[in-house]
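Yeah, one chain of the complex is gone here, protein chain that is, but the others are all in their spots.
Going in written order, the chains are labelled A and B, and every chain counts its residues from 1.
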Amino acid sequence: MIKPFGFIKPKTVEEALSALQVPNSVCLAGGSDLLVEMRNGLKNPDLVVDIKGLKEAAEFSFDPRKGITIGAGVSLNFLAAHKGIRESCPALAEAAASIGSYQIRNRATLVGNICNASPAADMAPVLYILGAEMVIAGPGGEKTLPVSEFMTGVKQNALSAGEFVIKVNIPPLPRARMAFMKKQRVRGHDLALINAAGLADADAQLLRICVGACAVRPVLLEGTDELYRKEKNPDKLAEAVAGLASASVSPIDDVRASAEYRRDLVRVFARRIVKQVCAA
Amino acid sequence: MAEKQADYRYVGKGVKRKDGVQKVTGAASFTRDMNLPGMLHARIVTSPHAYARIKSVDTREAEKVPGVRAVISGKELNYKVGLYVLDKDILAKEFARYQGEPVAAVAADSELTAEQAAELIKIDYEVLEPVLDPREGMKPGSPRVHPNLGEYGYMKGVFFPQAGSNIPHLQKVRRGDMKAGFSQADLVVESSFYNPQVQHVAIETHVSIVQALPEERVEIITSAQSPYTVRNLFSVCFGIPHEKIRVKVPYVGGGFGGKAGIHLEPLCYVLSKKAAGRPVKLTMTREEEFNTIPCRQGLYSHFKTGVNKEGKITALEVEYVWDAGAYADYGVNIGRAAAYAGAGPYEVPNCKVDSFVVYTNKVFGTAYRGFGHLEVLWGIERNMDIVARKLGLDPVEFRRRNVLMPGAETITGEKITDHHGRVDKCMEAVAAEIGWQGYKTDAERKKEIATGKVRGKGIALLHKAPAMPSFTSTAVVLKFNENGSLDLMTSLVDYGQGTYTALAQIAAEVLKMPVEKVNVPWDCDTSFTPYDWQTVASKGLILSGNATIMAARDCLRQLKSVAGQALRCSEEDLDIGDEHVFIKHNPEARVSYQQLAYGYVYPNGNAIGGPIIGRGHYMAQGLNNLDPETGQGLPALDWTYGAHGLELEVDVETGEFTVLKIASSFDVGKVMNEQQLRCQVIGGVIQGLGSAVTEEFRFSKEGKFLNAGMVDYKILTAKDIPAEMTQHMVETPQLDGPYGARGVAEHPMLSVPSALGNALYDALGIDYFQLPLNSERVYFGIKKGEKEFHG
Partner (left out) sequence: METTSKETIITVKVNNISYTERVPCNMTLLQFLKDKLMLTGTKEGCGIGECGACTVIMNGKSVLSCLMLAAEADGAEIRTVEGEAGEQGLTALQQAFIDHGATQCGFCTPGMIMSAQELLERNPSPDREEIVEAIAGNLCRCTGYEPIIQAVQAVARDARDARNARNRGK
């Protein structure tokens, strides 16, 4: 059972920030992580601040040349179904569609998935490879932080007390092929045993691969652009990236999978992603 | 009680489920939905340790919380509960024997208050070394889960707890001469297998509401499969006379065996007594459902098979070691039943089975759909494939040469007759359906694997008879209503199987009346609905179906008796039709059921007869107890045989696979209701597939349950089912079944894992020995690159 708390639904960012000054207050967006944590006694707030009333939370804009803005209240189903995202940034839509069940995705948000900062956060690898930035509202004003600096540890993010994420900005999209993969135990809703996203921009000679659920934070592989430039043979490139990926992660044994399986799957996923995004 | 073959109006026809409307509108009321005036909510405190001595329980702080009406711990309770071995306390007294075992409980005005109070209960434990592996627990010198096993009451003559050990029962089967049998063998093969514990995962968790009333009366509302068993065990436990205990069972949100016995009712009762007789409701959270409520016990199985070069089994030696968990519950009976079925549906002239039920310090096992048979068939049917291959025989051919056919005997000495089911026909049907052509050759396999994806096919057979006491019986009462409709009263519980609809079909058939006018009140109530042993064992249709026929005929006799007087003729002259009783040679002389239902009134006001109530009962004929040393005897009312054929495709880089098709076949005797039968089969197949591919309890090395929740204990979703599933029925009539029918409720689950394991061999050339066959296990088998993978 959830312990008693107060509830407020602010209408403006200022009201929200004021509410978050109350000690032991938390933000509520989709609720699919927070309500579970409250029921399980992992979080016992005194005040719940529902940010879905803010117009900024509902903000959404999509333009491949200008970028994508996703407000804190925008649902995963909205992203998964968005025609523009499906065409220009399919990995984002696929990652969104892979989370939870249909009903959960009607409420759960991309921002919430990142703020929850599970190492297995399914939105993280895509946001990493796209260079997304979190826009944070706080008592000192608004600031931005790259997603890779925002996720700081297992279920830990860079927010200070009194701050909350108002939206995510994705820069102008590269003209790239993208892929997203997620390993689950069942085909229905499941957490990721590992997940990964990749993109290859042949013109800009960019190759970005990020792997999740294999370390305390998602791992953006380093040196992939250089490999992409140097190795023209697609099979050899895939193999090289697979080896790099396997060496870059530090998975653990847990109740879901062994470290060895995870590491071996990372290799397979990396190879498959490279073959998919680098296909002529 | 088989009727002669005829064109039936309802039997075998697609009558829609009787409870459909109540369920699709959400009107059907489950125990979980119910509240009584003055009702309190309970919460439990459970042991965090797998094995510990309880040094002290301090409830003082909890008792002070406003709204708390009762706090209770084991030291106040001197009752023992048990189906066959009285080994369990309502709350752990001296020892907590599994992580998750209830140690204390609170009843309060609200659930939140109860929870807050429960958190204030302080318990001091002395942690002890747990027994976690039943193979270790069997050995002399192992720590004792039940040091006082020798002092417990138990069902004598059927179960044999071994004092001073961790073995509450050993079932033996001894047939023929093992030495001679193995000496006749040209080949001897040994293999070992493992099934972990799994959970039923009914969508409605366990929940009970109990009120302790004056005069020792008790009212119980509970999500249960067996109201009379709840009542009986309650009576045995508390010493309260049966007639003072009322057990009501409304709609039940799934059971699968997990709700077959007695669970939360005694605890709710003692809380209610302590709370001045207010009703107490205890609902298991989903986590408690996994961690506290019993499961399906684990099994280690070992086979030693002797075969001659003609491909006939000459000897089979089997050892089953059941991981029963901390209490015997149904586990001892599962160990017994699985032993006498423990050679599979085959003719085995020389057979030795030792089935050890062993205590460990884990969640204990209870009844689970299949009652041990899925677990033993995992090993049996995988072993058959392995032996076949070592003989150089096609596995289907090997089975053909050994399946039980009319004239053969089972390992307990039961003779197979022309009226037993035909397992061979089931096997041929599924083999044809999946296009079985024999295993791939090594070359074919290698070529396919090189593409990254490889397909495989597998076949497995199954059999089960109801595991029930020889004296199992059931009763059905039919009572007429004013409008000539019937109420069919039974304490068999329909929690989704569709049995009530089938019973209504039977009553309507015998009485030649519209099935819509045979009403089955859904609630069972031991004060009103007549006795049924338990809703388990796939016995509902056969026993209650026969009882319904008898009750309907009893109605018919009474109808004709009064009608004969009303129509002034001999009863021999009467027939029935269109809800009327009429004179055969003068059909216009007739009287309606409605006119007879509560007595017939003549035009002048004279009245005869009275309310017509039909009584029927049924008990299996000729069952006996198994010989304690040899296991010989007749335990089985009816064997339902079946088979599955399965095709899958493996991604060799990841170990992931897709089950493309499952073809199933059963000899059901008579298809009572085709749609419901198909639905029952599909449901069971998918539940079996869950056991096959994802489900298992994981424990830490200290014996703590690691995945007690739906996040990490996954059951299959709509995305996980095969694209194609077929169901084929054979109808070899069961002579003592209603219209020739046999049960098939549990059977669809059985051997699905075995078929999958056999298909993986076909695909990969690798034998797997442990369940579940999840992608990680399959992957490591591929990675290791050997023909056998024991991990």
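Assume a residue touches a chain if its C-beta (ideal position, glycine included) is under 8 Å from a C-beta of that chain, and two chains touch if they have at least 3 such contacts.
Just so you know, these numbers come straight off a predicted model, no measurement behind them.
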| item | value |
| --- | --- |
| Which residue of B:D87, B:E204 or B:D667 touches the chain not shown here | B:E204 |
| Options A:R39, A:K143 or A:R175, residue touching the unrepresented chain | A:R39 |
| Touch with the omitted chain, as defined above, among B:L86, B:A118, B:V252 or B:L267 | B:V252 |
| Contact with the hidden chain (one of A:I104, A:L145 or A:I252) | A:I104 |
| Absent-chain contact - pick from B:K244, B:R286 or B:H302 | B:R286 |
| Touch residues of chain A, complete complex, unshown partner | 1-9, 15, 18-19, 22, 28, 31-32, 35-36, 38-40, 47-48, 50, 52, 77, 100-104, 106-107, 187-189 |
| Positions on chain B contacted by the hidden chain, ascending | 16-17, 19-30, 32-33, 200-205, 251-256, 285-286, 495-498, 675-676, 678-680, 682-687, 709-711, 715, 717-719, 721, 725 |
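Here is the rule we use: only the chains that are shown with their structure count from here on.
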| item | value |
| --- | --- |
| Euclidean distance of C-alpha centroids - chain A vs chain B, Å | 44 |
| Partner chain B, residues of chain A touching it in the complex | 1, 3-4, 183, 185-191, 255-258, 260-261, 264-265, 268 |
| Residues of chain B that touch chain A when the two form their complex | 111-112, 115, 653-654, 694, 698, 706-707, 711-712, 714-720, 774-776, 779-780, 783 |
